[in-house]
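Please find one structure pasted underneath; my questions will follow.
A protein chain is absent from this complex, but the other protein chains hold their places.
Order as written gives the chain letters A and B; numbering starts at 1 within each chain.
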Amino acid sequence: MNALSKDEFFYGHKACAGCGGSLAVRIALKALGERSIAVLPAGCMSAVGFNFPQLCFGNNAIISTFAGTASMLTGIRAGLKAKGIEDVQTVGFAGDGGTADIGLQALSGAIDRNDDILYICYDNEAYMNTGIQKSSLTPFGAKTTTTPAGKNIHGNMRPKKNMFEIAAAHGIPYAATASVGYINDFISKVKKASGIKGTKYIHVIAPCPTGWGISTDETVEIAKEAVDCGTWYLAEFENGEFRLNFRPKEFSDIGEYLKKQSRFRHLTDEDIKIIENSRNAKWEFIDNNFKK
Amino acid sequence: MARKFLSGNEAFAEGIRLARPEVISAYPITPQTIVVERLSEMVEDGSLNSEFIHVESEHSALSCAMGASAVGARAFTATSSQGLLYMAECLVYASGGRFPIVMMNANRSTALPWNIYGDQRDSLALLDSGWIQAYAENAQEALDLALMSYYIAENKNVSTPFMANLDGFVLTHTYEAVDVPEQDAADKFLPPFETENKLDLSKPKNMAFSAGPASNYIFKYKEHLGLLNAAAVINEAEEKFYKIFGRKYPGLIEKYLTDDAEYILITLGSISGLVKDVTDELREKGGKVGMIRIRYMRPFPNKEIAETVKNAKAAAVLEKDISFGNEGTVFTNVNSALKKSGVNIPVSDHIGGLGGQDISRADIENIFKNMKKGLSDVNFIGIGGDRP
Partner (left out) sequence: MRPYLREKAPAAFDEIPEFPSYEAGFLTTKNAGWRNFRPIIDTKKCKGCMQCYLYCPDGVISEKDGKAAVDYDFCKGCGICRKICKFNAIEMEAEI
């Protein structure tokens, strides 16, 4: 907590009550401090933060095109460098769609160039701003407005794209996963990233009460539970190596985690078994490939 | 001043070097590539001190340029055809954000069918994107436009991005002798970029925000005024340019033998060189003919065109584009200009040069001949007259 600025840089915004994305943005900016320039693409956080004349960022902030978070960050960084300004954090906050779908090309380009930027993906696992449509980070089985759950199809039938390992595969200087349920871990990763030169990528799970079908006070708990039941994990990639930050002694019940959320309520026992198996396979990979 | 033998692309790159952009982002596309190749060489050899960003697409090229502009850095990019269309979203974003970025567009046909040769459907399809649009005739003008573009775009009453168009291959790849100004003189002409429209560490801003129905129309109106204001600043830039470099430019349009002309051909871009030749020949035979070269499609020279053709018997437009299902875009704009000024003469439209189609002397002579018939229709050069 002492690592955070007392200032509030994201205040008075119109995000839904209990929004995990706004918590991630608020905390990251408090970790980065006032000399940070934030880029937010068209999406939830820009829609709720920048409605002239209600402007909710206390620091310098700008909306980019939906696909252009990383490329605008690159331009800002290059412009600052040309002006001889170095002691500034340039940070992007894009959602799962803005990162793993439409913004992936620009993000890949920025990592490839090793531009000195911090890119934070606040992952609420669907296009929430437009009304809960499937993105490539929507998990298997989730009901969205474009993956309805019916007799024939039980919601989204594809697993979640692994953005953390995609970023790592570029040979990025630093990548990490986080959860707003483990906020101190997220803060320390943002802090750590801010001290590293080159491209940094942090992928933070940020539940959306509206889209996940939980009550507004459950955001933090469910984000913690995602880690505790093993469908999400806290890890870092640095110097070409993966490192696991936290391994639950025993996974909490995955079915219980799923059934708390109305987006998963239609799942059959077989569906849950598929999710459990894929979790186990992932953890086998982690145990074999990630340092402890 | 040095005299060099340069292609249009190279001349433009020299002009950009003299303008000292702080950030260059570009993605290669034929026939624009030479510009960014030359600029990267200049960065390498130290003759240009600029951040050169190898973006992975045109969309990112312009998005990156906007980021640079948003912290008050002078930014440049270049593209063509499909690339221009791919970055279309960023075009309206840059103009709405009032970022005075300069972009060179090598005019090229748009797919399908694929074609790399010059026509102007790419830029004219984006005429409404809120950018200043200039069209160069030759390599010297290309260089001079590059230098003047920042002066115009960055004026605080304008603050509008600038698209400088060079006809693909015909201009981008044709070599001419070009006067290249010295850096000292260029610096005397072009002041450093200053703007209030930027992220500022001492006075933080929220930028590129949403504005609902209560204020959106006011922002849009102010954007429109910015583009209209460019007309006066273009004249101011050209006067200052003449004082420093001794080359005179005529503003939004160039008039060629129009004073007593009864028949006036209106065109734009590099084809005007050939039109001038044909006009000279017809003049020798006693024909009272003249030409208008539109140098700026935005802001559009409504009054200048109407004033120039008002005493003519007829006019025609020769353009390398077609708004499918209607007529050429330049024709639409010219007719609107004449209507608003009460000029009621027959005007015909001649679509030529699509996908690099050759426009011959005979084609241009034919346009002048047909003007005398007083027709106001849309004609495709090379397509038989009996076709609908």
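Basically, contacts are C-beta pairs under 8 Å (C-beta built on N, C-alpha and C of every residue); 3 or more make two chains touch, one makes a residue touch a chain.
The structure displayed is predicted, hence computed values, not measured ones.
Trainee: For the chain omitted from this view, which of the shown chains does it touch?
Mentor: A, B
Trainee: Would you mind spotting which of B:R17, B:R98, B:K255 or B:K320 touches the chain that isn't drawn?
Mentor: B:R98
Trainee: If the hidden chain were put back, which of A:A28, A:A61 or A:I275 would touch it?
Mentor: Selected residue, touching the omitted chain: A:A61.
Trainee: Which of A:E165, A:E221, A:E238 or A:D253 sits in contact with the chain that's absent?
Mentor: A:E221
Trainee: Take the complete complex as the reference. Which residues in chain A touch the chain that isn't displayed?
Mentor: Interface residues of chain A facing the absent chain: 1, 4, 7-20, 22-23, 26-27, 34, 52-61, 180, 183, 209, 215-221.
Trainee: Would you write out the residues of chain B that touch the absent chain, in ascending order?
Mentor: Contact residues on chain B toward the absent chain are 96-98, 159, 196-198, 203-209, 211, 214-215, 218-219, 222, 226.
Following the convention adopted for this analysis, only the chains that are shown with their structure count from here on.
Trainee: Chain A to chain B: how many Å between their CA centres?
Mentor: Each chain's C-alpha centroid was found; their separation is 43 Å.
Trainee: In the complex, go through chain B and note every residue touching chain A.
Mentor: 22-23, 25, 50-51, 53-57, 59-61, 63-73, 75, 89-90, 93, 199-201, 204-212, 215
Trainee: How about chain A: which of its residues touch chain B in the complex?
Mentor: 34-35, 37, 39, 46-47, 49-53, 55-65, 67-68, 70-83, 85, 88, 105-106, 108-109, 112-113
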